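Next up is a structure, given as structure tokens.
A single protein chain has been omitted from the complex, and every remaining protein chain is retained in its original position.
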Amino acid sequence: MKQNGINRRQFLQWSALTTGAAVLAACAPAAAPSAATGEEAPAAAPSTVSYWYAWGNLDPAMAKIIETEEFQTHLGGATVEYKGSTNSDALLTAVAAGTPPDGASNYSYVELFTRGATIDVTDMVAASSVIDGDDVLEGLWNSAFWDGKMMGVPGIEGYLWWGLNVNVDKAEKAGLDTTTLPKTWDEVFEWHKALTTKDEAGNLLQFGLDPYDAMANEPDFISASFGFKWWDEETGKFDLNNPRMAEGLNVLGEFIRYAGPDQFAGMRQVEGQGTWGAAYNAGVQNMIMEGYWHPGETQIQQPDVAQYNRASWAPVPADRKDANIMATGAHFVVIFNQSKNKEGGFKIGEFFNTNTAQDIIFNEVGWIHGRKSWLATVDKSTFPGLDFYVDAANNVTEWTVGRRCPINAFVINQYTELREQVFRDLISPEAAAEELQKRAEAEWQAQGLG
Amino acid sequence: MTAITPRVRGMTKTEKRNQLLGMLFISPWLLGFLLFALFPLVASLYYSMTNYDFIRQPQFIGVTNYTRLFTVDPDFWTVMYNTLYYVGFGVPLGIAVAFLIANLLNSNIQGRTFFRSVIYIPSIVPAVCTAMVWLFILNVQYGVINGVLKTLGVPTIPFLSSPELAKPSLILIYVWAQGTAVVIFLAALQDVPRSLYDAALVDGANAWARFWNVTVPMCTPVLLFNFIMGIISAFQDFTLPFVLTGGGPMKSTEFYVVSLYRNAFVQFSIGKASAMAWILFLIILLFSVLLFRSSARWIYYGGEK
Partner (left out) sequence: MTSIPQTVSTPAQVVQHPSHRSQVLLGWLTRSATYILLVLLGITWIFPLYWMATSSLKDDPQIYTVPPVLIPDPAFWNNFGDAWTRFDFNLAAFNSVFLYSLPVTFFTLLSSMVVAYGFAKISWRGREPLFWICIATMMLPWQVTMVPLFITFKQFGWINTYWPFVVPSLFGNAYFIFLLRQFFRSIPEELSDAARIDGADEFGILWRIVLPLSKPAIAVVLLFRFLWSWNDYLGPLIYINTEAMQPLALAIYRMRTLALSMGTTSMAYPHLMAVSTLVALPIILIFIFAQRTFIEGISTTGLKG
């Protein structure tokens, strides 16, 4: 009796089965890229540069930039694999996996840098013949530094962040006088009331301003508007439990109360009525707090709405009506500790500081990078509303360099929850301010920053 | 089984061979158990006692993550409340509805297979697809339900955009997807001996009495089993809340695993996420123990009747 071992025929059967399976599995991951966009195998080829960004609308500009001869020469013929619409989860996962791209833009720069994921590029920038710090707006240039080190290569876009953009056609139809746009919260609220309409059953049809949309989503904005500093970079102390914070929560909350919190949230769940301009482009939202990119982006995405776009100063309370508040901050190309081709990543960032790249980005996407010599060449009537942003730089009374706090994302998250509790009348604005302060301090400590 | 050879000092040759073969056959599972269950469980315990963000090296901080979760963490108790609400209302309701449907299907009707399929299919369709259609149906502006309300001139219902209604709306969808339970209950109902109903009928019991005195007691084991399994799996629900509401509005649908995912893979607070994972593990362990301990009672039930 041959009970021990496997006889030859069965051995063959089994091994055929298992090898077949193994081959199937082995082929599987390799087969995907070839079936995909023809990406090269990541065989550490030095002549490729990978560049990721979170924006969804930069792709056409990237395609054009790469086609230029100037860019090809600048990168020494290297192939650029760019990947847009890549959210921060995907990037962080890749960082965690030790396979970050060579360059990346539009992520939480400070958080990446303070955690040691990205490198200090001071020396690379100093050695560059293309990047000239003196040619870049001061606030913008300074925003590149953290603790005296340079977090990334400024470029792509970065200019004035805050303007109240208004659809004047809708405003005129609502009987408003559009020769001067509203400046104080009281005035803006009157406009909001005029621009918010409901049907007979009480359903929201359109609204004026979502006071927490786009740039107004962040604590930077409410604190600058109401004139206090929510976080001190020097001392690392929070001042969220400020009476003016409570006041702000109440004033801004009134906008949502007027439109109806549930109706408001419901509108946002509709396809094409999301935040950051979608609802504005759809003509459902008629005022929005956005920056220099808004006129161009709207023009490119929805010209029939863009033609009525006007921009003016961000709203402030009546007792601060002469304050012209403005924030700035650059976008960077950051390079990771574990990037394979750091030089390549840097060169992409460098090239964003050329007129060629800036022209393409301006025309294709509508974005501005605050390089003075290039700004001088911009026709401010290119996009409706752009003139405000081009002229504003000299009239700002209060500057904010935005998004500096290393737990900015955390604070935004908590701020979002607590302000909603305020406008739903679940807690008082004072209690919300106090709670936000408490949570921020606890997180600061939990992260070992204190 | 094959031990026909007389036993000589410990194991016979056949026994030795079987011992070796048996262990060889189950070795893939044993290895997988060590690699993909035991090791990560222990590793998870270690990470839960560190401060770790994937980028910097883990720092050992003892039970700080646990104490922070229970005391200062802004979200933990909200998340716990949301999850208990969802589990506490959703599971009993799901069981009740599924059991009633199973009873309807078990009556003397034509087309049972068809109705069973209709009820069951929603539970196997990819959750992402059902999430998409529910998003659409429950939408305040263009959803079909609110479309009908608008036609009638009635105010619309903000199913997913109101913090009060978001959880009930998700429970509604949960109940809709309980087809699996219906199938299990139907199988159990069909195993109830007919003689019991006959006897009850002879005693003059009406339909309602037969349901309470025969059907329910006979199905208690399977009801209990499904109840506990339902709790365990509802605790882990992710796709529907994540896709439908993303945890909002106002964190009212931030459920346990959604929060765990966010802490781990969005905030990269690995220590905190691991502590949450262990707390989840202990909760589920508790219910598993309940399940096993109560299983003795089901066998008793089954034996007696």
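The first chain written gets the first letter, and so on, giving A and B; residue counts start at 1 in each chain.
In the analysis below, a contact is a pair of C-beta atoms (placed from the backbone, for glycine too) under 8 Å apart; a residue touches a chain by one contact, two chains touch by 3 or more.
Quick caveat, the model's predicted, so the values are computed rather than measured.
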Which residue, B:Tyr66, B:Tyr85 or B:Phe265, contacts the hidden chain when the whole complex is considered?
-> B:Phe265
Just one of A:Ala278, A:Ile335 or A:Ile361 touches the chain that is missing; which is it?
-> A:Ala278
Write down which of B:Val63, B:Ala96, B:Val148 or B:Val216 is the residue touching the left-out chain.
-> B:Val148
In the complete complex, which positions of subunit B touch the hidden chain?
-> 1-3, 15, 18-19, 21-26, 28-33, 35-37, 39-41, 43-44, 47, 54, 101, 104-109, 112-113, 115-130, 132-137, 142, 144, 147-148, 150-151, 176, 179-180, 183-184, 187, 189-194, 197-198, 201, 207, 225-226, 229, 232-233, 235-236, 238-239, 242-243, 257, 260-261, 264-265, 270, 273-274, 277-278, 280-281, 284-285, 288, 291
Since one chain has been left out of the picture, which residues of subunit A touch it in the full complex?
-> 1-7, 10, 13-14, 17-18, 21, 24-25, 28-29, 31-33, 35-37, 39, 56, 83, 85-86, 89-90, 93-94, 96-99, 269, 271-282, 298, 301-302, 305
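Methods note: only the chains that are shown with their structure count from here on.
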Distance in whole angstrom between the CA centres of subunit A and subunit B is 38
In the complex of these two chains, what residues of subunit A are touching subunit B?
-> 3-4, 88-89, 92-93, 95-96, 115-117, 199-203, 261-270, 409-410, 414, 417, 420-421, 424, 435, 439, 442, 446, 448
Subunit A-touching residues of subunit B, taken from the complex the two chains share = 17, 51, 53-56, 59, 68, 72-74, 135, 139-142, 149-150, 153-156, 158, 160-163, 165, 248-251, 265-268
